[in-house]
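A single protein chain has been removed from this complex, and every other one stays in its place.
Up next, subunit A:
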Amino acid sequence: MVEYTPTEMMTVSAARALKNDDVCFVGIGMPSAACNLARLTHAPDITLIYESGTIGTKPDVLPLSIGDGELCETAVNTVAVPEMFRYWLQGGKISVGFLGAAQLDKYGNINTTVIGDYDNPKVRLPGGGGAPEIATSCGEVFLVMKQSKRGFVEKIDFVTSLGHGKGGNDRASYGVDTKGPSRLITDLCIMEPHPVGKQFVVTSIHPGVTREEIIENTGWDVEFADEVAETAIPSEKELQVLRELHARTAKAHGDQQ
């Protein structure tokens, strides 16, 4: 019997969403672990891009920041940041953007700016960084985030980055012609947008998780697909590679994270 944590299940499921021929703009944190796990398992030729300008990077350890030296040393090339955002991202050269969030609604709109009012916030978060344009310029967007009522809310406090807006064809009304959030991977399940309404629908549940747990940890009314799959458990290889990656990272950054 293979043992694993819900976070490992989430990271492995997120990694599986990526294909070998993807060109992926990688957000820091959870997306970075998933993208590098994909590269070290089923997608060895994937092109990983970090906003520091590193294209086709193959780090041996996860970067603490999006500009750690190893990203540059192992990249195919490193370009200036204006070139990264203008030619490569805005120019439509990137197939997938992989993002996390602090708050998320059922249409995949993301808040990483403030909890509460913008001018008098309860919690001031770091802000958008690259995300507002990653969310609109990449071919599609994958989201990875631990599920909770606080994070998965009916209405986010601030729209840092556009998902499907108010649902339906709303995204296109902003002049955006990319697909937007096409998959949300959590520690409990996988959700995909409804083909018409664009609200997230649960399409796969991780083993051992109940529908009630998903409902309890979601701030909107959860919809389940007519046929809900059970996510395949992490393989021994996936877990081994992920754990070794985290161990190398902890050692390199001088702690036991």
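Annotations
Here, contacts are C-beta pairs under 8 Å (C-beta built on N, C-alpha and C of every residue); 3 or more make two chains touch, one makes a residue touch a chain; residues count from 1.
The rule we apply is simple: contacts and distances are computed from a predicted model.
You can't see one chain of this complex, but its UniProt record names it "Glutaconate CoA-transferase subunit A", from the set "Glutaconate CoA-transferase subunit A", "ABC transporter permease", "FAD-binding protein" or "RNA polymerase sigma factor". One of A:Val23, A:Cys72 or A:Ile115 touches the chain omitted from the figure, and that residue is A:Cys72. Taking the complete complex into account, A:Leu64 is the one of A:Leu64, A:Ile115 or A:Ala232 that touches the chain left out. When the whole complex is considered, the residue among A:Ala131, A:Leu184, A:Ile205 or A:Ile233 that touches the unshown chain is A:Ala131.
Panel shows subunit A; residues 28-29, 51-54, 63-69, 71-73, 78, 80-82, 84-86, 89-90, 109, 113, 118-119, 121, 124-133, 136-137, 158-162, 165, 171, 174-176, 252-255 of it touch the chain omitted from the view.
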